[in-house]
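Moving on to subunit A:
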Amino acid sequence: MIDKLKEISKDQLLAEVKKYADAKARFVTGSANDLGDKLEITYFFNASPGMDLSALRFSVGKDEEVPSMTGIYLTAVLIENEMKELFGLKVKDLAIDFGGHMMLAQDSPVLPMLKTEEQLAAGKKGGN
Partner candidate 1 sequence: MAPRTITPFGPQHPVLPEPIQLKLELEDERVVGVVPAIGYGHRGIEKACELNEYPKNIYLCERICGICSAIHGMTYCDVVEKLWPLEIPPRASYLRTIWAEMARTHSHLLWLGLLADAFGFESMFMQYWRIREKVLDILEITTGHRVTQSVSIVGGVRRDIDDDQKKHCIEVLKDVRKEAEALNNVLVNDYTVKARTVGKGVLSYDQAIALGLCGPHLRASGVKEDCRTQGYWAYGDLSYEPIVATGGDSFSRAAVRVGELYQAIDLQLEAFGKLPEGELAAKPKGNPPANEAVSRVEQPRGEVFYYAKGNGTRNLERLRVRTPTYANIPSLLVMLPGCELADVPIIVLSIDPCISCTER
Partner candidate 2 sequence: MIMLPTVVRNLFGGPATRMYPVTTREPFARARGHVEFNEDLCNQCGTCARRCPAIAIDLDKDKKEWILHPDRCIICEVCAEVCPKDAITIAPQWRAPFYKREAIIYHSKAVKEKGEKTGE
């Protein structure tokens, strides 16, 4: 359970992020998860100064494009590049694009963080 989790669609993302930026919140990090047919992206923010965490969550298809929030929060550049490399998330308009070579080298595995068939099956069986 994450308190203050807000489910949005990817089109609302930039508007919602802008609200956080206007309220002078601090960007904490993002996390992606492979749901099989979709990717689930969660961004975490902290209302500074203080320890008040809130989150934005949306899911996208694996071939859909997602707007980059690096125009609002420059610090998201690392996490967006990482999701692009490891999960294959298609982020457009990145402030600094490492071109898929931030974490991975030329002969690294392709999209290594995506789940295997066995993992997805085990998750469905175990989860309730």
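If you want to know what made the cut, all candidates are chains of the complex that A comes from, given by their letters.
Note that in this section a contact is a pair of C-beta atoms (placed from the backbone, for glycine too) under 8 Å apart; a residue touches a chain by one contact, two chains touch by 3 or more; residues count from 1.
Quantities reported herein were computed from a predicted structural model and do not represent experimental measurements.
Looking at subunit A and the listed options 1 or 2, the chain it touches in this complex is number 1.
Put simply, subunit A touches candidate 1 in their complex at residues 1-2, 21, 24-29, 31, 33, 42, 44, 46, 48-51, 53, 73-75, 77-79, 96, 98, 101-105, 112-113, 115, 119, 122-123, 125-128.
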